[in-house]
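For reference, the structure I am asking about is given below.
Of the protein chains in this complex, all but one are displayed in their positions.
Which chain is which? They are A and B, in the order written, and residues in each are numbered from 1.
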Amino acid sequence: MSEMGSVDDIKVEDLNLWYGEKQALYNVSMKIPKNSVTALIGPSGCGKSTFLRCINRMNDLIKGCRIEGKIHIDNKNIYDRDVDVVELRKNVGMVFQKPNPFPMSIYDNIAYGPKIHNVKKNEIAPIVEEALKGAALWKEVSDRMDTSALDLSGGQQQRLCIARTMAVKPEIILFDEPCSALDPISTNKIEDLILELKKDYTIVIVTHNMQQAARISDYTAYFLLGELIEFGETKQIFENPQEKSTEDYITGRFG
Amino acid sequence: MVHRRYKEKGIETVFFVTAAITVLALLFICLFLFRDGYLLFETSSFIDFITGDAWYPTSTPARFGLLPLLFGSLLVTAGAIFISVPLGVAAAIYISELSSPRVSDFLKPFIEILAGIPSVVYGFFGLVVLVPLIKELLGLPTGQTALAGSIMLSMMALPTIISISEDAISAVPLSLKEGSLALGGTQWQTIYKVVLPAALSGISAAVILGIGRAIGETMTVLMVTGNTAVIPGFPEGILDPVRTMTATIALEMGEVPQGSEHYHALFAVGSVLFITTFIINLIADKIKKKYKLKEGL
Partner (left out) sequence: MDAKTTEKFAFLTLKASILLVVSFVAILLAYIIIQGYEVLSIDFLTSMPKNRMTEGGIYPALMGTAYLVGLSIAIAVPLGVFSAIYLNEYATPTKSTWVIEMAINNLAGTPSVVFGLFGLALFVKFFDFGPSLLAASLTLALLILPVVIRASKEALITVPLEYREASLALGVTKWKTTRHIVLPAAVPGIVTGIILSIGRVAGETAPILFTGAAYFLPRLPDSVFSQFMALPYHLFVMATSGTNIAQTRPIQYGTALVLLMLVLAVNCLAIVIRKHYRNKLKR
């Protein structure tokens, strides 16, 4: 959708995915613009999370999962044979449904990625601080960096996970229903944060919450039964959907 | 980038090779046991070994008949199972269905401790306490009998039987129990008519593994059964001294010249023992897999 006038960051072409014999995604194609928030919506089981996990190849971990088609990031098909999945995942970060901090201190959680990726020791502390500030968590935790990350509240944990992802300096961050386990106040904080983050990152977010999609996303993709039904600017999708089933879902007639 | 992929592959290969060592070890056990056992049949016949009713390794000519040892093992094992299965299943029912959490919290480690006591300590205790007791109480010429072995082995098989039975009983769905209780059945009727039948396959795995444990146990039987290599009567032979396959190997291997006929005969006995426990393990494994039971103690 280059007519939208922005640079495309992720280009998906004819993506098909099978879990064993069962097909879960059918011929998905879309272009996700840079420095925008794209929401993936649809009833549960529609394939939106599955699709999200294709973008950083997390589906590789699932036994019996087979993928056909292409996803171009920076004009490179990430399913080419010579692609290093590890490099890909450095570039495409992911925040999960349930906050999943490591059982370590707050500091070590953020420092983990840079350390593993051989960042020099004296450069790590600034990165940690920057990431925590970026995730709007610095003020809350700067005086207790050595305490266990598991002692934080759910919302804080999720922002910690966002900071952890930022510390690796990706270009793209994928969010898999990041607020589904959080209270409304924490959800608000994460939403504000996502709006802030899109200046520097391309963001793709799966959400089951339509208001959330409407509030924070620039583009929306509606999935149903493994097919991409409709994709466009969020305003257009919500105000003037082209497809009947999109309208039904958005107006709450099913799903 | 390519370098990293090779490194990851290399690390995986190292892990695979170490994991394969277990398989290799099992193959080697077969190979070395069977090879040295097979050499016996260059000098005496296989039929004589399998059906021979006398084990006189030092007479001339020496006779290597398996039956006295095999029946000795079977008798002691049968006695042990006869005692430990009812006890073990009863204990498992008590732990999983009746006892309060606090009592179970005490009993479970207790049973683990039972499993941790070395067999030589069991044997020693049997020798100094149980053997004289049996002699006195039953007025026997010696207390070193199959019975002493069975009693000690039953205690040693208990942890296996209790832990797997308990797992099988706990795996019976609550809805099934509630169904019975809701029909006005007492707790015992529910246990006896609903829970136990549903857990029966799992309990059978426990019994089979208990048999494997008992038939392979060495030091305890060696110390308390008297080690007389004659075919025992059944069931009255339980009050006579017997000699098991394991005890024979432990007792005689230290004395024999390596490479002699006697040496190979002991390996042949070891092979029989190994094949027996191998089959027992396979069966128990199948049942455990099918009912998703844990490994047991």
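The rule we apply is simple: contacts are C-beta pairs under 8 Å (C-beta built on N, C-alpha and C of every residue); 3 or more make two chains touch, one makes a residue touch a chain.
Since we're looking at a predicted model, the values are computed, not measured.
*Asks:* In the complete assembly, which of B:215, B:229, B:265 or B:293 touches the absent chain?
*Replies:* B:215
*Asks:* Have a look at B:40, B:66, B:266 or B:293 and name the one touching the chain we're not showing.
*Replies:* The one listed residue touching the chain not shown is B:266.
*Asks:* Which residue from A:168, A:206, A:221 or A:250 sits in contact with the chain not drawn here?
*Replies:* A:168
*Asks:* I need the residue numbers on subunit B that touch the omitted chain, in ascending order.
*Replies:* Subunit B touches the chain not shown through residues 4, 7-8, 11-12, 14-16, 18-23, 25-26, 28-29, 32-33, 35-36, 86-87, 90-91, 93-95, 98-99, 107, 109-114, 116-125, 127-129, 155, 158, 186-189, 191-192, 209, 212, 215-219, 222-223, 246, 249-250, 253-254, 258, 266-267, 270, 273-274, 277-278, 280-282, 284-285, 295.
*Asks:* Provide the residue numbers of subunit A that touch the chain removed from this figure.
*Replies:* 56, 58, 61, 63, 86-91, 93-94, 96, 98, 100-103, 112-113, 116-117, 150, 161, 164-165, 168
One rule holds in what follows: only the chains that are shown with their structure count from here on.
*Asks:* So how far apart, in whole Å, are subunit A and subunit B when each is placed at the average of its C-alpha atoms?
*Replies:* Measuring from centre to centre gives 55 Å for this pair.
*Asks:* Residues of subunit B touching subunit A in their complex?
*Replies:* Listed in rising order, the residues are 1, 4-5.
*Asks:* Going by the contact rule set out above, which residues of subunit A touch subunit B in the complex?
*Replies:* Touching subunit B from subunit A are residues 84, 86-87.
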